[in-house]
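Every protein chain but one is kept in place in this view of the complex.
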Amino acid sequence: MTGGKMQEPLLTVRDLIVEFPTRRGTLRALDQVSFDIAPGEVLGMVGESGAGKSLTGAAIIGLLEPPGRIAGGEIRLRGERIDNLPPEAMRRIRGRRIGMVFQDPLTSLNPLYTVAQQLIQTIRTHMDVSESEARKRAVGLLDRVGIPAAARRIDDYPHHFSGGMRQRVVIALALAAEPELVIADEPTTALDVSVQAQIIDVLKEICAERGASVMLITHDMGVIAETADRVAVLYAGRVAEIGPVRDVIQHARHPYTAGLMGAIPTLEQDSDRLVQIPGAMPRLNAIPTGCAFNPRCAHVFDRCRAERPILQRAAPNHHVACWLTEEGSA
Amino acid sequence: MLAFILRRVLQSLAVMLVVALVSFALFRYVGDPISTMMGQEATIADREALRERLGLNDPFVVQFFDFVTRAVQGDFGISYRLQQPVMELILSRLPATLELALVSGVLAFLFGVGFGVYTALRRRGWLSTTIMTVSLVGVSLPTFLIGVLLIWLFAVELQWLPSFGRGEVVDIGDWWTTGFLTPSGRASLILPAITLGLYQMTLIMRLVRAEMLEVLRTDYIKFARARGLSNRAIHFGHALKNTMVPVITITGLQLGAIIAFAIITETVFQWPGVGALFINSVRFVDVPVMAAYLMMIAVIFVVINLIVDLLYYAVDPRLRVDRAGAGH
Partner (left out) sequence: MTTDTQSRVARVWDSDIMWSFRHSPVAIVAGLVVLLIALAALFAPWIAPTNPYDPSQLNLMDGFTPPMEANAFTGNSYILGTDNQGRDVLSTILYGTRISLFVGISAVLFAMVLGITLGLIAGYRGGWVDGLLMRIADVQLSFPSILIALLIFGVARGLIPPAYRETMAIWVLIVAIGLSDWVQFARVVRGATMVEKSKEYVQAARVVGAHPVKILIRHILPNVMGPVLVIGTIGLALAIIAEATLSFLGVGVPPTQPSLGTLIRIGQQYLFSGEWWILLFPSIALLALALSVNLLGDWLRDALNPRLR
C-alpha cells in the first residue's frame, strides 16, 4: 500500500481494530488503521486527543489497558506477526525490539530506584552481560543522551534530575537494549518549551545513529515538520491521510488535515479559509456513518454521509481517505 | 538527617509531656488518694498530715514535676488493689503482652501483605473474591467474638489447642519470661495471636491491595512494562517497593493498636499480660495502674512513630535532601 522505500518495511500495521467492551456496548477506538514504517524511518502520527494515536502505540507494543483489546487486523515486525504472541514472547520484544518513550518524565521513572539500577536492570533483562558490563553500557548511554558527568550522576535518584534531564534518562532507558523501533508518545509535551527541541534532537540523532525507526506521536505539527520523514493523520480512530511530510503539509488532500495545518485545501481554490475546524471530534459511541469527519467538513456531499471512504493513493506515497480525492483525481 | 531526627525527638517529647499531664491529672484528681489510703476512720488532722507528707499541698507545678521525675525513674506508686509497686506489676506482665503482640503483628503483616498483593494481582480470581468477602465479615466481627468462636472450635470441639493462659514459661535474665521455648507455651500462643492479629491483617490487606492497584496504574510501571521487564521484577521489585512506603507507616501504627487491643484478647484467653491488668484496674478504679498504663502505651506509640519515620526515611530516597540535585 505505502512502502516508502523499496526494502521490506520494519513494521506493518494492517486493518488494526481496537475495541473497548463497555456496559453500553462495544466502543471501537481504532477502526482499520493501516500503515508501514520503513527501517530507519521517522513516522509522525498526529491528531486531536482521543483520535487514537496513543492507542495505536499501546497496541503495537502490546500494552493495551484492559478491557481494551485488538479485535481485528494484524501487526507485523519484520514480517513476523506480533499481535497474537503469548505474553512471555511479547514481553521479550518489548524493550529489546520495540522501545517506548512516555509523555511525562516526572512520572515515568520509579522514584525509589537509582538511574543506574533501572538502566542495569533493563539491560540485563534483555542482554546476557555482566553487572559491570551493563553498568559500562549504562554510563555510555547516559553520556550519549547528554547527561553531563554521567559516570557520577548515574547513581542519583530520578528526583535529583530536572525534567529535561529526566526525559533524557527515559530515552536512554527506552534505547538501553537497542530496539529497532522506538515509539515516542508525546515525548516533549510535558517539558519546558526551552528544552523541547533538544530532546527531539537527541531522540532523532541517537535513533539515526543506531538505525532505529521512530514512531513519533504528537499533536505538534511543528515537531513533525522538522523531524518526521512521513506523517499519518488520525481522526476518530481512522487514518485520514498518510504521506511524506512535505507533501502532506504543503498539499494536504483531506479537509481535516488541511484544517489541522491551518491551510486552504488545495483541491478547490475558491473554498473558504479553513483556519479553524468547527465542532469537535465525535465521541466513540457516536461516530457518524460514512466519513467520520462529515459533520464538520466544509466540502461534505451525499456520498460522505453514506459510504466510508477508503484509503487510496492520491500521489506517489501519499494516501488519503476522502471522497474528494477520488472525485478530484478521477 | 540529624536535624530531622532531632525535630522528631522533640515532637515526641512534647507529646509525652501532654500525656504525662493527663496521666498526672488522672493520678492526682481522680478518686481521693487520701481516703483510698487511710480508710474512713482517719481523723482530719491525720489526713492533713498525710496530705502534707505526700506533697499534695504543694503547688501544681511542683507536684507535676515530682510526678514526672518519679515516672522517669519508673516509680508510679503502689497499686490500690494489689498493694504492690505498679512498675513491678507492669514489668512482670509486660513480656506476656509483648510476645503476644509480636507474634500477632508478624502474622498480620505477613498474611496482610501476602493476601493484599495476591488480591491486587489476581483481581478477578475466585480466591481473591473469597478473601475479600471474608475480610468484610472479619471487619464486622468484634475481636472478642473471634476469640470466643476460636476457643469454641479449636479448644472445645476439636480440642487441638489450649484456650487460656501462657502454658509453661521459661525465665530469661532477670525479669523476662518467655513462652517461645516450650511446646505448651507455643501452642498457647496460637489462638490468642490469631485473634489479635486477624483484624489488623484485614486492615493491612485492604491497604496493600488498594495501594498496589494504585501503583500498578502509575506511569513508571507502564514504562517498566514497556521495557520488557519480567512480571516478577515489575510486581515484586518496582510495584511492591512503592506500595510499602505508605504501608509501613500504617502498619507501624497498627503495632501500637495491637498492644492496645491486647486488652480484649488477654481477657478472652486469660492471658497474664498488662492488658488484663489494665482492665482490672479500670473495673476497680485502681488509678495508679491506669496512669502508668497510659504512660506506657504513650511511650510505645511514640517510639513506634519514631521508628516508622526513620524507616520511611530509609525507604524513600526523596526524603533524603542530603544531596542537592540539578532538579526542581
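All chains are identified by letter, namely A and B, in their written order; residue positions are counted from 1 within each chain.
Heads up, the rule we're going with is that contacts are C-beta pairs under 8 Å (C-beta built on N, C-alpha and C of every residue); 3 or more make two chains touch, one makes a residue touch a chain.
Computed from a predicted structure; not experimentally measured.
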{"item": "Which displayed chains the unshown chain touches", "value": "B"}
{"item": "Contacting the left-out chain in the complete assembly, out of B:Val62, B:Leu145 or B:Ala314", "value": "B:Leu145"}
{"item": "Hidden-chain contact residue, picked from the options B:Leu6, B:Val30, B:Ala49 or B:Val62", "value": "B:Val30"}
{"item": "Given B:Ile5, B:Val106 or B:Val285, the one touching the chain that is not displayed", "value": "B:Val285"}
{"item": "Sites on chain B contacted by the missing partner chain, in the whole complex", "value": "15, 18, 26, 30-31, 136-137, 139-145, 148-149, 151-152, 156, 253, 256-257, 260-261, 263-264, 267-268, 278-279, 281-283, 285, 287, 290, 294, 297, 301, 305"}
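Please note the rule applied: only the chains that are shown with their structure count from here on.
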{"item": "Rounded Å distance, chain A centre to chain B centre (Cα mean)", "value": "54"}
{"item": "Residue numbers on chain B that touch chain A, as the complex places them", "value": "218-220, 222-231, 233, 237-238, 241-242, 245, 315-318, 323, 325-328"}
{"item": "Complex contact set, residues of chain A against chain B", "value": "61, 63, 91-96, 99-100, 102, 104, 107-114, 121-122, 125-126, 156-157, 159-163, 165-166, 170, 173-174, 176-177"}
